[in-house]
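Here the complex is missing a single protein chain, while all its other protein chains stay put.
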Amino acid sequence: MAHRRTATLWSLAGLAAVAAMVPAQFEVFAQTPAPAAAPIKLGIVSFLSGPAASPFGIPGRNGAEIVLEALNAGTAPAPYNKVGFGGTKVEAKYVDEAGSAANVVTDFRNLVQRDQVDAVVGYISSGNCLAVAPVAEELKALTVFYDCGTPRIFEEKARAYVFRASPHATMDSVGAARYLVAKKKNITSYSGINQNYAWGQDSWRDFIGAMKVLAPKAEADKILFPKLFAGEFGAEVSTLLTSKSQALHTSFWDGDLEGFIYQEQARGLDKRMTIIATTGESSIWRLRDKMPDGTIIGGRGPHGPLAPDNAFNKWFSKIYTDRYNVPPTYPSYQMAQSLLGLKLAYEKAAAGGAKPNADQIAAAFKGLTFTGPSGETKMVLGDGHQGIQETAYGTYRFNKAKKEPEIVDVMRFPAECVNPPPGIDADKWIADGMKGAKC
Amino acid sequence: MQSRASLLGGLALLVAAALAAPFLPDWMVSLATIAFANALVVLGLVVLWRVGLVSFGQALYYCIGAYAVALTGRWTGFTDALALVLLGGVGAGIVAASIGFLLARYREIFFAMLSLALSMILYGVLVKTESLGSTDGFSVATPTFFGYAPHGAQLSHWLYWLTLGVDAIAALLVGLYFRSVAGALAAPIRDNEIRVEFLGISVSGIIHTKVIIAGVLGGLGGALAAMSIGHVDPNMAYWTTSGGFVFVTVLAGSGYVAAAFVGSLAFEALRSFAVDVMPQLWQMTLGSVLLLTILFLPEGLGSLVSRLRQRRAVKP
Amino acid sequence: MTPILDVRDLEKTFGSLVAARDINVSVPAHQTVGVIGANGAGKTTFINMITGHLRPTKGSIRFEGRDITGKPSREIVRLGISRSFQVAQIFPTLTVFENMCIAAAIARRKSGLLGNILTPVTSPAATSEAEAAIDLFQIARYRDVTANALPQGVRKLLDIGMAVAGSPRLLLLDEPTSGISIEEKFDLMNVVMSALKSRKITVLFVEHDMEIVAKFADRVLAFYDGTVIADGTAHETLDNPRVQELISGVRLKAASHA
Partner (left out) sequence: MLTASAILTDGLVYAAYLFIVAVGLTLIFGVMKILNVTHGSFYAFGAYGAATAVGIYTNGDWPAALGFLFMLGFAMAIGLVMGIILERGLLRLVYGKDEVVIVLVTYATFLILEDVIGLVWGTASYAAYQPMIAAGNIEIGDLVLSNYDIVLVVLAAVVAALAYWSLKFTRYGRLLTTVIYDRETAAAFGINVTLVYTVTFLIGAALGALGGAVMAPKISVTLGIGVEVIVLAFAVVAIGGMGSIEGALVGALIVGICRAAAVHLVPQIELFVIYGVMALVLVARPYGLFVRAQPRKI
């Protein structure tokens, strides 16, 4: 008898757990038959907690916030000067990307199905992008990745609803190799220190591949892969001190990059070899005079100080700096560029006047070419879903008079020079000698 | 009589949960699928916890189950969901059986630490395996059901039903196990191992069985989760994943088999809610709930039921 | 007839410490053997070696003709030797019935690799044996009391009852009356001994109280300095002058002073 009652109680507990989730559902029902003036809803996903929050997540989020604010006010420069998206205001919901792939996928579904957002813009981790892409396809949910780098997203499968305006990471490593070879023509030896996870491994693979093509005589000496967030790099610095390499490639970012720079500087490694930091741009405003002069700096594309001197850039870096008291870094630019691309696609699809659906926006986004704060983006790879841009590398110098970081000796590489042509996988393109590069 | 009553109750709950699927929004079904898949791992931890052992490395089996499914699909193109789930369970079970020889010698915190070390070694191996995408992982082929290949909402319903089915069978078998000699010895072993040995039974043998059961359940859970998420990555073996499972175990308590399922669902709902409502403070929310559970509901959510029952029993 | 227990040249050393040496004892079935000796004389070491808790350094132990030297305790228990403990070893969070039931179910489980899993703990065979053992040891009124709430005497009875529920043929009792008040000792031993008699179990018991030894033992072994110095009927051993000088004498003197 007692047990029967237990079973009943369990049923009640189960129902209660389900019921706990229901109110949100009613909210959705209430909003479905919305009036025409209802705002467009965007889900913005980036790291709001954990180690990737400070360098990427928060700048990305801030970039979205300030751009959407300007769009809603209609103060952005033309052709982005229509209010919101096509005259309708845009509302954003910010979600933390932290957690397992299961969490990220669940939160994505919640955004699309529970909150019924019109599009999701976000994702920093390549793993999360790879996990979200198939779900986005299954749900036919328009999704724009803004920062994740892996080329696999459009190489593994054709996608219909997934876009990425920012170029994939191959460009970063190829650009780094091209700049290095251009500046150090007689390089004989180089080393690499990259974090032991997909990003670090991929970056190094692309870099060494590009170096083999561009400087076949130079040899890779020390190849170091400390664990992610190792914090202490004493042994790595020692190993590198024993190397005769002229350059050191690193795709370290934020915490590890800054920690490494402090530690190598205390032991003078940068006096012996030039450091090429492919994400260095996102750290210059914190490292300031602690970033060694002469370091080769990349910013995952033409962002920040590497961005072209156009009206959009002036507008964006001004509104961002005014609000957050620090200049925008590349994640902010990537976010801005992605949002502006999405806005154009939306407005193109909405040309008829009615609110466009995901298919219409996707069709409009496909193959789009547009110009934003970081210059021109051409959606040409991945059947028009993956953007390419020019990239730029430069040499760091701290301007003591102005007390400001500077990037000098900037070299710009056209998009077709550092990106594979459509239809060819990045890995294969590099391995085959980067054929068809137009520099 | 007693077991028949809880069996009927469980069955009613199962049928209700299964029938509810078409009426619930899709995101809720997906959330419940992942929750119920994870609940299997939690059930395994409950089996261990009854004997006083906590594994901070249960993600090892979860990850093995998940990768078994994903790799089979990737290498052979085989996608039958049920067979893949069983494969995940068996694969994890084999691993559990082999490392069980080692683990069964350990108790208390040492058991927790060694299982943590083992799961972290798998994590390291997967991170090193660039051909499998390292930390990015890779996607899982869309599962089929005896040749039937559903899509969209149909797919999530079928995965949900499959998960419920596996859960039901697992719950039934674990319930029977708790009533067997080996299962009933959990409290005695926790209380007094030497006495158990002197009753003529091998304590390490029994713990070994429990490690295997927990391993199989972990593998099944991982396999189902992999199909439901559609993606696997080494993070599934990381210690924080194990920590999450232990968290739910504490939330659920070890008193009832059903608590693992309700606890897991409650946890997923709570996490979803916290991320939604306070994206910057969700860790604090989860931590506080865990803390309050330990302080005020030391036997977990399950004890709410027994408390209610006692209160009712007191009333005429 | 083969003796139920046959111990030859048994020796146990811990480093340079000799805990037991030259022990030769043969026990026929159905005998009740008392074991006496001062603390540290080697009684418990002797029991621990027979039950497999300690591995002998030298010598052999045979049970019903079968060599059991150095086997793990759980195997020895399965062969038919059980033991009780100086401090009652029971499962404190379970009730008396549950304690008994577990003991009975373990002994009655199916054989084979999965026997532990395939045998329900509350099989009819196990529950009826548990009830029988509870009745046999006269603790029925504590049947549903949690073990950590039991009085000392009942704990002892439960401990021995659990050993008996495993249907042993040889039972070793390590100081069954320790921690029990003088008034209760005889009652307790009466219950235990009649229970064991009814089950036809051969008994070896360690005891400090010579009156109890004299009353219940058919035969008494006296331990001193790790070895057996006297072996005979209760009277023979207790009257042995060396035993009186080295073991019981001290106690008798102390008793006479009191």
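Observations
Order of writing sets the labels: A, B and C. Residues in every chain begin at 1.
Here is the rule we go by: a residue touches a chain if its C-beta (ideal position, glycine included) is under 8 Å from a C-beta of that chain, and two chains touch if they have at least 3 such contacts.
Nothing here was measured: the structure is a model prediction, and the numbers come from that model.
Among A:P39, A:G255 or A:P327, only A:G255 touches the chain that is left out of the view.
Touch with the chain omitted from the figure is made, among A:A182, A:L241 or A:V408, by A:L241. Residue-wise, the contact with the chain that is not shown comes from B:L102, picked out of B:A16, B:L102, B:A149 or B:V277. Listed by residue number, the positions of chain B touching the unshown chain are 52, 54, 102, 105-106, 108-110, 112-114, 116-118, 120-121, 124-125, 127-128, 194, 239-240, 243, 246-247, 250, 280-284, 286-288, 290-291, 294-295, 298.
Within chain A, the residues in touch with the undisplayed chain are 48-51, 53-55, 57-58, 196, 222-227, 229-232, 234-236, 238-239, 241-242, 254-259, 262-263, 265-269, 286-287, 290.
Note that in this section only the chains that are shown with their structure count from here on.
Computed centre separation for the pair chain B/chain C is 44 angstrom, with centres defined by C-alpha atoms. Work out the mean CA point of chain A and of chain C, and you get 74 Å between them.
Distance between chain A and chain B, defined via averaged C-alpha coordinates, is recorded as 34 Å. For chain B, no residue reaches two or more other chains under the stated contact definition.
Of all residues in chain A, none touches two or more other chains.
Listing the residues of chain B that touch chain A in their complex gives 2-3, 5-6, 8-10, 12-13, 16-17, 20, 24-28, 30-32, 34, 38, 127-128, 130, 133-139, 151-152, 155, 225, 228-233, 235-236, 241, 244, 256, 258, 261-262, 265-266, 268-269, 271-273, 275-276, 279-280, 282-283, 301, 304-306, 308-309, 312-313.
Interface residues of chain A facing chain B in the complex, by the touch rule stated above, are 1-11, 13-14, 17-18, 20-21, 24-25, 28, 48-49, 94-96, 99-103, 105-107, 109-110, 112-114, 126-127, 130-131, 133-135, 138-139, 150, 152, 156, 196-199, 201-202, 205, 228.
Residues 51, 72-75, 77-78, 82-83, 85, 89-94, 102-103, 105-107, 109, 115-122, 162-163, 166 of chain C touch chain B in their complex.
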